[in-house]
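Here you go, one structure.
Missing here is one protein chain; the remaining ones are kept as they sit in the complex.
After this line comes chain A, so read on.
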Amino acid sequence: MKKKNSVFLIITIPAFLLFFIFHSYPALQGIFYSFTDWKGYGDWNFVGLKNYLNVFKDGRAGDAYLFTFKFAIVSTILVNIISLLVAIGLNSKIKFHKTLRAIYFLPYILSILIVGFIFNFIFAHFLPQIGDAFGWEFLTRNILGNPDLAWIGIVIVAVWQAVSFNTILYLAGLVTISEDLYEAASIDGAGVWTKFWKITFPLIAPFFTINMVLSLKNFLMVFDQIVALTGGGPGKSTESISLLIYRGGFEGGEFAYQSANAVIYFIVIIVFSIIQLKFLNKREVEN
C-alpha cells in the first residue's frame, strides 16, 4: 500500500513541475515586479506600492473596469438565457436533434479571431447594405464605429460564440433529470411553465452555478473578440482590462505598472467568483 502511494506521488511530480514552471512561477514573478519600476528589460528599483496607488488614480483603468463589467454582466445573462433555451429545445424529442446539437456546437470549434473577422465583415459591409436597401438609417453605418454602440457588437459576437459551450453543459444537466418526474407532474396537472420552474430549473441548479461562474469569469477576461473587432476603439470605448494590461505592458513599456493592474484584477475576479459561488450554492442547497 505504501509503495502504491509513492508511485502516485511520483506521477504527480512532472505535472506539478510543469505547472509550477510555466504557470505559478511566472505569476509569482509578475506579483514581484508589480512592486518595482521594471520596464520589461534593463535595471529596476523597488517602488513599494506606488504602482498600485497609480492604478487607483488612473482614469483610463477606471473606464476599462466600467466597460468590462458592463460587457461581462450583460453577456453572462444573455448567454445563460439563450443557452438554457437552446438546450431545452435540443433535449426534447424533435427530429434531427443529434445533427442540430452538432451544428449548435460549431461556433465553439471556430477560433475567436476567425469569428471576429467574419463578424467584422458583417458589421462593415453586410448590415449597412441591408440598412441602405430598406432605408433603415440606424443600420447604414458600421455600429463598431459608434462609441455608444460598439460594445453591443462585441456582446453579439461573444454571446454567439459562448452559447455553444454553455448549451452543452446545460444539455448534460438536462439528461440527468428522470422522465418519471415529468410524468408524475403531468398526472398532477402541471403545465409546461410549472414543470420548468418546479422541476427543470431546480434540478439543473448545479449546472446553472457552474455556467454563471464560468461565463462571468470568461467575459471579464475578454480580449480576443475586442482585438478582432475594434482594437479597443472607437476612442477607448471598448478597451477591456485585459487589453489595457497587454497594450500598456508590452507595447507601452509599463510592464511593472500593468503587472500591478493585473494583480488587482486577479483579486477582483477571485472575489467575484467566490461571491457568485456562495450565493448560487446556497440556492442549490435550499432546493
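Brief remarks on what is shown
Operating definition for what follows: a residue touches a chain if its C-beta (ideal position, glycine included) is under 8 Å from a C-beta of that chain, and two chains touch if they have at least 3 such contacts; residues count from 1.
Basically, contacts and distances are computed from a predicted model.
The protein name that UniProt records for the chain not on display, among "Cyclase family protein", "Carbohydrate ABC transporter substrate-binding protein (CUT1 family)", "STAS domain-containing protein" or "Phosphate transport system permease protein PstA", is "Carbohydrate ABC transporter substrate-binding protein (CUT1 family)". Across the entire complex, the residue among A:G30, A:G116 or A:G248 in touch with the chain not shown is A:G248. For the chain missing from the display, the contacting residue among A:G62, A:G89, A:P206 or A:G235 is A:G235, taking the whole complex into account.
Considering the full assembly, A:G40 is the residue among A:G40, A:P107 or A:P202 that touches the omitted chain.
As for the chain not pictured, it touches chain A at residues 3, 6-7, 10, 13-14, 37, 39-42, 51, 54, 58, 60, 120, 124-125, 128, 140-147, 230-237, 239, 247-248, 250-257.
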